[in-house]
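Have a look at the structure below, then the notes.
Just one protein chain is left out here, and the rest sit where they should.
Let's turn to subunit A:
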Amino acid sequence: MLHIQNVTKVYQTKKKKVVGVDHVSLTIEKGEVFGIVGYSGAGKSSLLRCINLLERPTSGNILVDGTDLTKLKGENLRRARLKIGMIFQHFYLISQKTVGENIEFALKAAEMPSNRIQARVKELLAMVGLEEKIDVYPAQLSGGQKQRVGIARALANNPSILLCDEATSALDPKTTLSILHLLKKINRELDITIVLITHEMNVVKEICDRMCVMQDGKVIEEGSVYDIFANPQELLTNEFISSVVSFNIPEVVLKEVKGQVVKILFKGKVAGQGIISDTIQQFNVQGNFLHGTIEYIQEQALGIFIMELIGQTEDIHKAIAYIETRGAHVEVLHNAI
């Protein structure tokens, strides 16, 4: 378990103080994939780097399985870091060492006996699907392959936590997906807690269990990815979500509507049950779909539909009430009546 307790990081630059992380507290459970989202400069990297003390928090504590890392220094801190892997947007492999030697480096840091190193290197490369690249230099690898080496290096000493700083931001969508699947596999098979930061909601949607949104060094929203997608509280969160599920109805369309425009949210199993058709049959209203999608987040369906309901105000109200009794959430966006 990872506890981030009231962590603040203030950078002292020549001219002024910059608050990178502002009183952040988070609890990340063992085996969880936790996403941190935010725009550039929100403090995501600063927070992540505080976790393995690449940046020493100005105040607050970092508890990894009960040990407060902020109390450690030198050799003890180094040993604690062996159990926290980290991967980076720009991979940061040693360019003058082969893939195998890069991983060997991590194993040597943990003082693994030299007779066991080669077997472990091969095992790790097999895990990331790069066995045949063992003697190749990083310059000869694609971005996705470099990141796989980065992952193998990070996992070398069986860490309990893997920190990912924009690990897929330098990769194309297809490679991104393959890396995300690899991370998910690692999370499941090795039971490694993953903390990843990204500005792409797609990444979060793909593999995170829980997430938080950061702005100006603070965590402004936190929760399960599903709940946040279903019911974002903050404007900024909404903005991020709309990059994945966008519901902008063109003005021209809104001008044409004669009834009420409602947003209907179906969660989980409800998404599949013909609520809309039942409603239209039972009540004296007409319905026009303006927009709609069903997203699968953590294998749970989340249906979001925007439709125009036409009819008597009274009937529309009854229809809406009925939809809500069926477990969906309705929000009136526009009323042309």
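In this text, a residue touches a chain if its C-beta (ideal position, glycine included) is under 8 Å from a C-beta of that chain, and two chains touch if they have at least 3 such contacts; residues count from 1.
Quick note on the criterion: contacts and distances are computed from a predicted model.
Look at the chain that isn't drawn here: its UniProt entry, checked against "D-methionine transport system permease protein", "DRTGG domain-containing protein", "CDGSH iron-sulfur domain-containing protein" or "Electron transfer flavoprotein-ubiquinone oxidoreductase", names it "D-methionine transport system permease protein". Of the candidate positions A:Met1, A:Val19, A:Leu63 or A:Ala109, contact with the hidden chain is made by A:Ala109. Residue A:His90 is the one among A:Lys17, A:Lys30, A:Lys71 or A:His90 that touches the chain not shown.
Among the residues A:Met1, A:Val18, A:Leu82 or A:Ile280, only A:Leu82 touches the chain that is left out of the figure. Panel shows subunit A; residues 52, 54, 78-79, 81-82, 84-86, 88, 90, 92-97, 105-106, 108-110, 137-139, 150, 153-154, 156-157, 163 of it touch the chain omitted from the view.
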